[in-house]
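Only one protein chain is missing; all other protein chains are in place.
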Amino acid sequence: MIQFAGIALILIGIYGLMTTKHMIKLIIALNVMELGANIFIISIGFVAHGLAPIYTADLPNQAFSFVDPLPQAMVLTAIVIGFGVSALGLVVAQNIYKKHGTYDLSEIGGEE
Amino acid sequence: MMGSIIWLIALPLLAAFVSVVAQTYQYGLLVVTLLMNLLVLFAAPQGLTIIGGYEPPFGISLLFDQYALIALLLIQVLLLLIIVLARPLAKNYTPVILVMLAGLNGMLLTNDLFNLFVMIEIVSIAAFILSTANGKLTHTFHYLILATVSGVFFLLGTVLVYAYTGILVVQGLMMRLASLPVALSLIPMMLLIFGMAVELKLVPVSSWAKNIYGQANLLTGPIFAAVLAPAFGFVFGRMMNEVIVLHSLTGYTLLVMAISTFVLGELAAYRQTDLLKTLAFSSIGQSGLAVMMFTLGAPWAGILLLINNALAKSILYGVATGVTAAYGNASMGVLKGVFYHHRLLGVAFSLASLSLVGIPLFLGFFAKVSAVMAIFSTGLIWVPVIILLTAIVEGAYVMRWLLQLWSPAFEGYLASKKELPQKRNVFSAQQILVVGVLAVILFTMGLMPQRFVDALQKTQPAMAQYEMVGQGEQQ
Amino acid sequence: MMTMIILFMIASILFAYVLSLKEPKWGAYATLIVSLAGLVGVSLLRGSVGETVSFYYLHFTVTTIGWYFSMILLTVYFTATFFHPFWMDQLIYPAAYNALFLLSLAGTVGLFFAQDLMTLFICWETAVWSSMLIVQQGKSRQAAWVYFVMSAIGSMATLFAILLTIFMSGTTMITDAFIYFMGSPALGGLVFGAFILSGLTKMGIFPFHVWLPLAHGSAPHTFSPVLSGGLVKMGAYIAYLSVAVFPAYQVFGDQLMLQGVPLPIYALMLLGGVSIVYGTLRAIQQDDAKRLLAYSSVANGGYILIGILMLDQMAFAGGLMHVLNHAVASAAAFLAMAAVAKRTGTTKMSELGGMIHRMPVTYVVYLIAIISMAGIPPMGGFVSKWLIFQGLSHRGLIFLATAAAFGSIGSYLYVFRPLSAVFLGQLAPKYEKIKEADPLMLIGMLLLTAMSLLLGIVPNVVLRTIAQIQIELGIDPIMIKGTITATQNGSVNMLSVFTVFGFGFLLILILFLVLPKSRRVGLMDTYTSAEFIHTPELLHYGHHFYAPFERLYEKWPSVLPLYQRLSLKLKEMGEWAETFFFHAEPNRAVFWMVLLVILITVGGAR
Amino acid sequence: MQVTTKNDRSLWEVIGDYFRANSIWMKWYCTGCGAIEMPPTMTSRFDMEQLGMGPMATPRQADVLLITGYLSTKTLRRVIYSYEQMQDPKYVVGFGSCTLNGGIYYDSYATINQLDQYLPVDLYIAGCMPRPEAIMNSFATLIEMIKKGEARGWKHYQENYDWYKANQMDSLGEVIIHDEFHE
Partner (left out) sequence: MTLMSFVYGFLAILGAFVFQTSLTGINRKVTARLQKRRGPKWYQQFIDIFKAFSKSSITHGWVYDFGAIMALGGIAATVIFIPVAGFQSFPGLDNIFVISYVLAVGMLGMAMSAAGSGNPWASIGVSRALTNMLAYDIPFMVIVFTLIYQHQTGSVSELAALQQGAGIWGWNAFQLPLGGLVAVIALFGMLGKKPFDSFIAPAEIASGPMVEYGGKQLGMMFTLHELMTFIEVSLILNLFFGGGETLWVYLLKYAVLYTFTNIVSGVMPRFKIDQAVTFFYKVPLGLALVQGLLVIFGGWGY
């Protein structure tokens, strides 16, 4: 179920990427898409009624299963990368705004 | 101590942190790092390096083999020469370049798919920042959006691979994937391919390259065309041989994409009247050709093409951006006959362009011949026809530029004591020396192609062990 | 010996370059000496047929045909070098010119001695690009570019054929590799067509001739003779390889035979015939003497192609001999034009006239050259054309014979035109003061003139070598007995023809001398319907010499626009690609990527 | 004006004169109305070819310069130019009264009256205009004159070149002109 939410978010992001030319909106769409991807990844590692994959002294003795920890680690990294890219994108967008006075790519046209 | 390949990643990262602090020694640090990297390359033993003590299916490992050696060597040497060539510009971007170097080395060495994603993203971010040096931020933004979208695709593909196989180790992943049902493995493969397509400049997602390459300066031009492009090419070659299972649908899609990249890139280059734009589209086209070779299971031909293209493009971009900066414009009219004043640059440029086109006596010819011969063995006779027809177009525009740049006037003009256009200062002696060194490397490689091709073919058995699986699927 | 020649060539290229940097004139003399040494060296190779040499990844072997072709090429290169010292100040890059000149020489000689297919191609391309860079130093960049592109079309096709051959047969040796196709006619046809294409482009055969007038017309004056007399002949060698070494007649054995010629070969011959007619018609139209001669090369290329493709006793010998004859004659004609251009600065026929009164020796050189080119006895060109005619009429190839006849008579028209417009007619006052060409240039030209004459009087000297080639190929050799050259349907004794001609000339000379001496009058003292004209330029008939005839076909379409349109179409496709796939907005690329992903997902799911 | 009467021809000249007498090629200088009489003379009724006569295209080939009518000064220049381009031996025949004495144009400011002041006329054909019969008749006379070596006008012109030139210059100013069309 949560997978579909992730896919839906990805699709929404893609829709945004295809339709808008506003730079801030593009970055938002990108973020939505990344968010969707992250949710999707988390869902891969999801195990119903699983525990957090941390070995502690007081682990229950009955049969249990860990949630797959790897996707979580991936997501962590992906979020960091996403953050970096977004920040960079926003800086670039702001600089473009300073130069051209608009956030709309179609108004700027091609920079030759 | 120096014997470990991990220094290739660690050293540049370390240097990057130091360079932020020690602003005055930045440039020296960069050069020293690259030189030390070279040392490491020769000192480190080949093989699998396991990081943190976890065995491959669980932990990250680095794979250093002949293939990686060639790629790493090419990249360290070219980057070293390029930063010497573009010294004034490189000074301002030292930390970025160092981070990028770490990413590149990691990308080529890593044996873990997710780690590969991370490295690609690091390189991408560094490349975004580097591309701002062109001063055209909209193009950077364009590049940023596309690369990130494809990065997300790559990530999804990685995750799906993990979900289906449970491992992320690159080496041998193909075996596992090939045993999956087609319906399952199709989507991750496709996502991985599209995840790389943007950086590989494949049609239809290569639109960023036109402007990033086409308005490059002395630093970004050579780095993008001669360092980043071959690095991603090598990574793609690794992926094709170790990870990606081609089904008939993805295989033909990839082939068509590669061919159309080659053909359309060269056609677009044919109509350009701006030198840098021409080179940009030429890079796109060449990238398509290399991808085609990897797709068709002829990696060593692909490697040869990548090496040739990297060396040639470093010279071409170096000279072209330098001349453009000096004369103010890259258009045909402005640059007419400029090599009359800059003979050595002209000779280097000519060597590089002749090699790029694949004219005999130069490396590019042997690359092209290997490519065509390799394709013959797949039985697709029409592909060489396309390659050779496109090579005519390629030769046509390269020669047009060469002729334009060399001839300031017609026969008898000098005898009539007329004035030629003013000479302007393009490069210092040191920079000319660098271009000369690049040209000499390219030329020497062309002189002993047999030895060179043999060395490349030695890398073949090590990496093509799963080749047959992919081919079986593809046909 | 062979190794020495190769090493010598390589060393001399560097030597000439360095020397020219120091002083261009010395470099020019160096090219003269080097090409002479090459000529002598190669001529000594005659005895060592079969000797092989490997040099790096290049493999060479001495063959009779290779020797024959190299001698022709070296002769042309050698005679052209006599002009070099006078052109160094005209060139923009004299040092590069000298080095590239020798490099292209080395490339061509290497081509003729190539043992394996890769060597063949490497030498071929080396000669092409080095000569292209020389052509660039002439009057037009466009010309050099078109030259390269057309050559590239041919050489890429040939590369395809070569690689396919190597791949299929598993060997690179020229003599062994092609035998493979005896067994597979379909593939053989493809390889034959692709392989010969570079020969066709190089010889300027009809649809591929567009580069030739441009390049020959605007190359540096000293290099045009080499292009026309020398490099074009590389194409003849490729044609030879593709019909004699490649078993073309056997491969096409099951095709429709027309008078003993398989249809594909006949089609190529027809192209040769079209080139003859087309080259002739276009040559008649030209105003620039060099372009005129260039179109005549197109026409003569047609003869050579037809002759070689016949692969029989007569026409084949004629074709091979025509390679030599045309090389010598065309080089001499181009050199004569170069000498005129050196003195006057132009080769436009409408701007020249009356040069005979200032440059009589150059005139004689040109006269002998065109007599040979038009195939009039007693010069060399006659013998080869005669052999080709004999071969054609023996086989009954009537359309080719028609074309050959047209080209032959048509050549009188176009070769006469520069003779009349440049050398004869009124001398413009601005050329009153010019002098005869420099003695060194005259030596170079007169060497060729003497060769033309000798080839006409004692053609058997050359035909002996050609007979040797024919024997090696296993076809009936041309019959030679003393000074008699014999074929199946007729023989000729050129020495007798020359003697009789000399006898007639002598008789009339005596008659002329016996009669009272004529009074010398000025050129302007001519019948003008009693109108007083004082401007020699107005009284010179140089424009549109054959106007009524030209009018008959001036509206005919030219081939060059077709290529231009093709180039434009390619550019349009590039523009289209740029609009669709390289657009400067990220949205479109995302759209494409997503579209493809969805399509593949859907496709995969099905 | 001195008239040469010497007639001591060598044998070759006698033979030559025989040929020249029997092969008279004319350059018709059709300046005036007299030219209309030439076609009937040439065609089937009178057939001048039976005497070996015929029209020629250029003065180089011609033996006889036939002036058929009045000569304006402008034309005279060209007549003299043509005459000097002819090959020796050459003969001038004045045709009609206009060449003799100016004819009806005797008082015109633009024409000359006496041709023999400017060129050595060997024979005049009188009449305005002379009919073909007269032409044939007079050419028979010319043939006789040539045969006997009496038609020596060309030699006379050479010997008295200065006298003729002076007359020409007197009347024309200059013979070879640089007119408005050239230079």
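The first chain written gets the first letter, and so on, giving A, B, C and D; residue counts start at 1 in each chain.
As a working rule, a residue touches a chain if its C-beta (ideal position, glycine included) is under 8 Å from a C-beta of that chain, and two chains touch if they have at least 3 such contacts.
Since the structure is predicted, the reported quantities are computational estimates derived from the model, not experimental observations.
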item	value
Missing chain: touched chains present in the view	C, D
Selected from C:Y56, C:F503 or C:W576 as touching the chain missing from the view	C:F503
From C:I10, C:L190, C:V361 or C:L413, residue that would touch the chain that is not displayed	C:L413
Touch list for chain C against the chain that is not drawn	259, 354, 356-357, 360, 363, 367, 371, 374-377, 382, 386, 389-390, 392-396, 398-399, 401-402, 405-406, 408-410, 412-413, 416, 419-420, 424-426, 484, 488-493, 496-497, 499-501, 503-509, 511-512, 515-516, 518-521, 523-529, 539-541, 545-549, 551-552
Touch list for chain D against the chain that is not drawn	12, 15-16, 19-20, 22-23, 25, 43-44, 47, 49-52, 55-58, 60-61, 63, 86-89
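In this text, only the chains that are shown with their structure count from here on.
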item	value
Chain-contact steps, minimal, separating chain B from chain A	1
Maximum centroid distance from chain C, chain identifier (CA atoms)	A
Per-chain Cα centre nearest the global Cα centre, belonging to chain	C
Which of A-C and C-D has more C-beta contact pairs	C-D
Whole-Å gap separating chain B and chain D, where each centre is the average of the chain's CA atoms	94
Distance between chain centroids, defined by C-alpha means - chain A, chain D (Å)	114
Gap in Å, rounded to a whole number, between the CA centres of chain C and chain A	68
Per-residue overlap in chain A, given as positions that touch at least 2 other chains	14, 17, 26, 105, 110
Where chain B touches two or more other chains at once, by residue number	138-139, 141, 145, 149, 211
Pairs of chains found to touch, sorted by chain label	A-B, A-C, B-C, C-D
Residues on chain D engaged by chain C in the complex (per definition of touch)	58-60, 77-79, 81-82, 85, 176-179, 182-183
Of all residues in chain B, those that touch chain A in their complex	114, 118, 121, 124-125, 128-129, 132, 136-141, 144-145, 148-149, 151-152, 155-156, 158-160, 162-163, 168, 211, 215
Contact footprint of chain B on chain C as seen in their complex	56-57, 89-93, 118, 121-122, 124-126, 129, 132-133, 136-141, 144-145, 148-149, 152-153, 156-157, 159-160, 163-164, 166-167, 220-221, 345, 567, 570-575, 577-578, 580-586, 588-590, 592-593, 596-597, 600-601, 603-605
